[in-house]
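With one protein chain withheld, the remaining protein chains of the complex are depicted in position.
Up next, chain A:
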Amino acid sequence: MKVVTVGTGMAAAEFVQRLRLEGFGGEIVMCSDEGFAPYSPCVIPFYLAGEPLKTVYWKGKDFYDRYRVTPYLSDPVVEVDTERRLVRSASGRNVTYDRLFFATGTRSWYPRPEWLETMGVFGFKTLTDMMAIDRYIRERNIKKAVVFGGGFIGVDAALALWHRGLEITLVHRNTRLLSQMTDEDGGQFATRKLAAKTGIDIRLKTTVSEIVSAGGQLTAIEFSNGERMETSLLIVSIGVSPNSEALCGNDKGVASNEQMLADPDIYTAGDVAVTRHAVTGEQGIFATYPNAMQQARIAARHLVHGDGSFGGSVNTNVLKKHIDFPIVSAGSFEGEAITRQQGDIWRRVYMKDGMINGYIIVGDTRISGFIYHLYLSRKRVDKSIGTILSEPRHDSYYRGMLGIADPNRN
C-alpha cells in the first residue's frame, strides 16, 4: 500500500511516525510547498527571537530518512483527483496513492495581498516567513517593527521581535488583544499587563490602512486614524484560511468523520480539518497542536488496524511565549461568570448547569490543568468553584483529594 501525505506539518509528521511505529512497511510520500523537514510552527518564532534553527525540527532534521519517506518538497499540490487517486503538483508531477493524508494546514490571509510585493512587508506563518524576516532584520539592521493583527499569531510575532530587541508597535482592530481566546474583561486585563510588562506600543481599535513605499521598499504605514508612522518592517498577521482548495475547491476546511476520513481513501487532520468539539459537539476548526496530534494518531491507527475513533477536539489554548505571563482559555464564554483577580492573576470561569462552560486564566498556570480536567470531565462544581478560583495557595485539587475543606470558605 502506498500512502501519500499532502503537507509535512505537525499532523503529517505525527501520522507518518505513528504509521511506522504501528508497523506500516509500505511506501510513504510526503508533499510540501516548503522545502524543510517537518518543523513545529509553535517553535519557529523562537528562531526569530534568536534561538537556534535546529530546535524547530521537533522530530529531528533527519525525519524523512529515519521514517523511510520520499519527500517531494517545494512543489505545492494543486489538485487531488479522487477518482484516479492521484495528486497533481504545481510543477505538473502526478503522484498516485492508495491512501491520502490531507493535512495542509492554513495560510496567512491578507486584506491587501499586493502589499507583500513591497520589500519589508511579511506574513508570519511559515519557516520561510521566519527566515525571510530574520535575513531582512540582519541585513538592514532593523530596529523597529509594526505588527498588524493582535490575535495569537500577531501577539506571538510582536513578542518574538520584542525579545529580539526591536521596538514594536502592535496594531489591532478589536478592543483587546487575543480577542478569540478571551472575553472583553479578560482580554483587556491581559492587554494592559502585556503592555506594561513589555513596553510594546499597543494600538487598539486601529488598523493599518495604507503602506508607503519608495522604490519598492517600505518606508512608512498609515493607520486608520490618519496617523503615519515611519517603519521599514511590517508584519501582517490578521488571520488565516484553511488550505483546502486542492481537495474541496474552497477554503472552508475539510469535513471529517470520527475516523478522520474525509473520503473512503482520504484522511485529514490538523488545522485544515473540520472536527466535532468534544464538549459542545459543534463542528469547527480547532487549530492547536494537541488536537492535530490526536487526530493524526487516530488516522494512523485506523489505517493500520482499522479501528479507533476520535473523541473530539478541544478549543483549549495558551499563549506564554518569550515572557513569563501565560494566558490560558477554553470553552465558550457564556453563562454565569465567576471572577477572581489578585495582582497579576485574573481568573474567570463561565458556569452553565453547574458545570464549567468556559474559562480564562491570565497570569499563572497553577490551577489551569485542574480546571481543564473539571471542564472536560463535565463535573458539577457549582458549590466549590468559587473556592477553587480563590484558594490563596492554589491547592484546591489536593484539598479535594484529602477531603479537607478550606477553613476560610464562607
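Note that in this section a residue touches a chain if its C-beta (ideal position, glycine included) is under 8 Å from a C-beta of that chain, and two chains touch if they have at least 3 such contacts; residues count from 1.
Basically, contacts and distances are computed from a predicted model.
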"Anion transporter", "3-oxoadipate--succinyl-CoA transferase subunit A", "4Fe-4S ferredoxin, iron-sulfur binding domain protein" or "NADH-quinone oxidoreductase subunit G" - which is the UniProt name of the missing chain: "4Fe-4S ferredoxin, iron-sulfur binding domain protein"
Sole contact to the chain not displayed, among A:48, A:279 or A:293: A:293
Hidden-chain contact residue, picked from the options A:20, A:66, A:352 or A:399: A:399
Chain A residues touching the omitted chain (full complex): 10, 40-43, 46, 50-51, 55, 58-59, 289-290, 293-294, 316, 318, 320-322, 324, 326, 328, 365-370, 372-373, 393-395, 397-399, 402, 404, 407
